[in-house]
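All protein chains but one are shown at their positions in the complex.
Chain lettering (A, B and C) follows the sequence in which the chains are written, and residue indices restart at 1 in each chain.
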Amino acid sequence: MSATITTSSEANGNVSAATAKAAARAAASEGGPQSVTLARAINAAMVDAMETDRAVIVFGEDVGLLGGVFRITDGLTKTFGDQRCFDTPLAESGIVGMAVGMAMNGMRPVIEMQFDAFAYPAFEQIVSHVAKMHNRTKGAVKLPMVIRIPYAGGIGGVEHHCDSSEAYYAHTAGLKVYAPATVADGYRMLREAIDSDDPVIFLEPKKLYWSKDLVDLEVLRAQHADNVEAGTSSEGRAAVARPGTDATLIAYGPSVSTALAAAAAAAEEGRSLEVIDVRSIVPFDDETVVASVRKTGRAVVIAEAHGFASVASEIVARVQERCFHSLAAPIRRVTGFDVPYPAPKLEHFYLPGVDRILDAVDDLQWED
Amino acid sequence: MSATITTSSEANGNVSAATAKAAARAAASEGGPQSVTLARAINAAMVDAMETDRAVIVFGEDVGLLGGVFRITDGLTKTFGDQRCFDTPLAESGIVGMAVGMAMNGMRPVIEMQFDAFAYPAFEQIVSHVAKMHNRTKGAVKLPMVIRIPYAGGIGGVEHHCDSSEAYYAHTAGLKVYAPATVADGYRMLREAIDSDDPVIFLEPKKLYWSKDLVDLEVLRAQHADNVEAGTSSEGRAAVARPGTDATLIAYGPSVSTALAAAAAAAEEGRSLEVIDVRSIVPFDDETVVASVRKTGRAVVIAEAHGFASVASEIVARVQERCFHSLAAPIRRVTGFDVPYPAPKLEHFYLPGVDRILDAVDDLQWED
Amino acid sequence: MISANRVAPPKSEDKPAGTIAGSLRRFGISEEDYMLPARHQIQMVSPDGALVPLDEQGTQPGHEYPIPADQELATAYEQLVIGRRVNDQNSALVRQGRMAVYPSSHGQEACQVAAALCLSGGDWMFPTYRDSVAIMARGVDPVQVMTLFRGDWHGGYNPNERNVGIQSTPLTTQLLHAVGVAHAAKLRGEETVVLAMCGDGATSEGDFHEALNFAAVFKLPVIFFVQNNKYAISVPLAHQSVAPSLAHKAVGYGMAGERVDGNDLVALLAVLGRAVKLAREGSGPLLVEAHTYRMQAHTNADDATRYREDSEVVEWQAKDPLARMRTYLTDRGLLDDAVESRIAERAEVVAAQLREGLSEDLSVDPQDLFKYVFSSPTRQLEEQSALLADELSREEATK
Partner (left out) sequence: MISANRVAPPKSEDKPAGTIAGSLRRFGISEEDYMLPARHQIQMVSPDGALVPLDEQGTQPGHEYPIPADQELATAYEQLVIGRRVNDQNSALVRQGRMAVYPSSHGQEACQVAAALCLSGGDWMFPTYRDSVAIMARGVDPVQVMTLFRGDWHGGYNPNERNVGIQSTPLTTQLLHAVGVAHAAKLRGEETVVLAMCGDGATSEGDFHEALNFAAVFKLPVIFFVQNNKYAISVPLAHQSVAPSLAHKAVGYGMAGERVDGNDLVALLAVLGRAVKLAREGSGPLLVEAHTYRMQAHTNADDATRYREDSEVVEWQAKDPLARMRTYLTDRGLLDDAVESRIAERAEVVAAQLREGLSEDLSVDPQDLFKYVFSSPTRQLEEQSALLADELSREEATK
């Protein structure tokens, strides 16, 4: 389902294009592209990072023996021992606070919050320390830590298991916020997050965990190694997930696949929609987004989170500021409603779906 | 300094206009307008609410004997006893969580978080319970509680004492978020917050606590009583704090006075700026804001909080959606930078000030 | 009473003699001995259903527990059988796809039943996601309880009808709500006791600490009832706490703690019964830790074989609360085949209720999304509601 995304984000060269060296290595690799889940790609990123650097450790609730409730840390304890991947007592503020201390003392913790809403007990640690330690010490203390959060809905979960909490983090100065939408980005961006000397909130769209894509992990590994060598990275770069000319759909995380589906449907009706995969919410890639909207003159921002004071609001605000004179119509938002995430039987009505996106596109004052 | 605001918000009739009865009573009242601080107005609102309804109780850290670190609850324990205004152990999640239980069991707690950043330990209780209890029980459980938060900067406080945290709450579906900017609104809106059957995050701009205004508390009391009788309120209504014609400044809380100062300065240069005091962030008064921007064709949104994914972003997004064809220029934001709130000696550079607002107004493409 | 030297006078002298002091006088023991749990867990009926000799029941001075009355035991047994039936029925309904998820309390039914039965009608209970059986034992409609797990809405029963809080998912957050309910009642002079439930894993959360401390400082009649079923999903107790017992946490708040065999319904009724009595009399909060075992996976979505040995489960099968109680009551002559079959019938009625209630798909109203966010919808929500209505009618039209 997300093959298009990966392919196109590879294709447009915006994101860490394979160097000649990596390409060569990839060609040499026996395997070639395989069907890989997002879960597996994220797991592979942790395995590779742990192999590369002994300072990388993984902990959280149930991440050890069980491999996490989503099995994303499967096998890490077995491979690296229970000193490098382990369960903690059940306390999220404790997990984040301990990670702060570990990062202060030479480690690169990669921690898991079991579900989006269960990161809230750690909010003080995240906002008052994780986001501020580097700044308050004028860079004397680096805080290389990654907080992985399985987030967003679409899995029929009971309440508190489906929050799209990105706005809380994106609004907090001092945090980087990554939201991968593809299998390849699951690997690529997590490697970069772990490499980063800054704390990263790493948002994993849980409804995509088991979605598959044709990717060659060997190629991704090689690309990462080359990027590290060259000092380059895909951080802060958006991707054109699907090129188009009539209007721009801007999405991230779980909404990218929905946007692509909408674009595919629109194409059948003769409308060419460009889909931008934001990838990194903080830092934000104005350049790619602005270039697209200047070209198309119309935009719809799509996100699962409540719309009010959200990342979608931010995107609208930035784009109208930068593309005002190119806009043929107001920028529309298709977001979750401003209501608590609903029970499983109602989530369908809450989530931005293809129809709602197409309705919004239809409303972009085409006859004006 | 905020006399203008109050006067104009009274004047424009948008906010709970005094009924004939209240006006008569006011005329009869001996006192007439007096110089009253915001701190005193908020205190008076609690006193009056506690006198009106035995279910209203006040608790938090240091709110009892000491009267709070800002003395906002001064005298409440003395007047109403230590069963109705009391100190708790030092634990914010405990305070909010206990308030949830009390509200479930017939009380109307009004609780104080000592400073903005010290509400973060309570984030899970606020987001996962305060905001959701009414909804998850289909209204069977009402949660009439007010969380008072002294917030924002400009007081030369050390870190964690100056956060503008409104976006976190405004983004959370199920919370009402009030941000008074004037002394009269301090009284009026807190009475309404306490009366509300919904939970209200009540944001008190701490730098305005000691700012004074000429108000007649008797009149406010009478107006409140009349509104209750008539079933009306000022909830969700913005105010035109200063009428103007050339551009609209949209602000709330501590930024309203800055916006008014900017408008005054602009007037000297012959530019007529309208200032909107948003008052209630949730619910939001689109009508008043849109009417103003449709009239002026230009807008600047002003807020102390970091700009990224903020309430200011939301206002821009809503306004561009609703006023697109009236806009002569992109809507500008003048907000705090996306950096941790700075140390006292640097806060001046962080805060949206008159100059920065006027620069933004100048940038509104007047020659186009 | 713990004494301190002249430099730091005992804190109890600083404070007005509370009712804990009263308890101390009554039991003739020291403050520490009152607050620390007895050295053994309290157990009255052994796993094979025999009455444990008095001197082996784990009691000690100040920690004495008389055996509950026959009638109480008979009623409790009936609820135990129903509880087991409910767990089995719900697990079956999950397998049949009639429910999305069910966190079963299979093996913990004695705790569930005792939690419900120790309270009076005006008291309150604050359960977790695992405590469905306790909620039903308190009289809440079984099908309403299942609303959360079938996915129709976040909660299906009105908390005010039987004084039962919502089933809380964010761990231990509900303990603070319990404290608040008790506090409100106390301020009004009502004699409400509140039973607040959580698991062993949940005791690690900060809210656990804050709740116990608030209850102790405000001397509120709250029983904190921890079902220590040895696991928090996959994480065993040893990775959760290295305290001598979870009940040892009580003294750190200035409250009494006790451990009880959580598969022994008789002991549970005795210990919780006394706790409720003490709390109602004004002794402040108490912490009761019940040793039990989660016989099944965390929920149907979990695979318990990944983290525990079958042998451990088998070991606990031998301690089953139901078999033990049946033997004990039969031996006492309180139970015979006739009574058994009457009880089984009642259990079948509840099971049938569940099957029937969950057999049809209730239609949901999309507009419910907006109706209950606030006591009346804001203009923004009205707009969004109209948007959805419009979208759905467009969809309807193109069908």
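Here is the rule we go by: a contact is a pair of C-beta atoms (placed from the backbone, for glycine too) under 8 Å apart; a residue touches a chain by one contact, two chains touch by 3 or more.
None of the values given here were measured: they were computed from a predicted structure.
Here is the thing to keep in mind: the chain we left out touches A, B, C in the whole complex. If you put the hidden chain back, the residue from C:205, C:258, C:302 or C:320 that touches it is C:205.
Set against the missing chain, the residues B:109, B:144 or B:342 yield one that touches it, B:342. For chain B, the residues touching the chain absent from view are 61-62, 64-67, 69, 87-94, 117-118, 120-121, 156, 158-161, 308, 337-340, 342-346, 349-350, 355-356, 359. In the full complex, chain C touches the hidden chain at residues 2-5, 7-8, 11, 14-15, 31-32, 35-36, 39-41, 43, 46-47, 56, 58, 204-210, 213, 216-217, 219, 237-245, 248-254, 259, 261, 284, 291, 319.
Listed here are the chain A residues that touch the chain not shown: 57, 83-84, 88-89, 91, 93-94, 96-107, 121, 124-125, 128-129, 132-142, 173-174, 176, 196-198, 236, 282-284, 286.
Here, only the chains that are shown with their structure count from here on.
Distance between chain A and chain C, defined via averaged C-alpha coordinates, is recorded as 39 Å. Separating the centre of chain A from that of chain B, both taken as means of CA atoms, is a distance of 34 Å. The multi-chain contact residues of chain B, meaning those touching 2 or more other chains, are 93, 121, 124, 128, 132, 135-136, 173-174, 282, 284. Of all residues in chain C, those touching 2 or more other chains are 153-154, 170, 206-207, 368, 373, 380, listed in ascending order.
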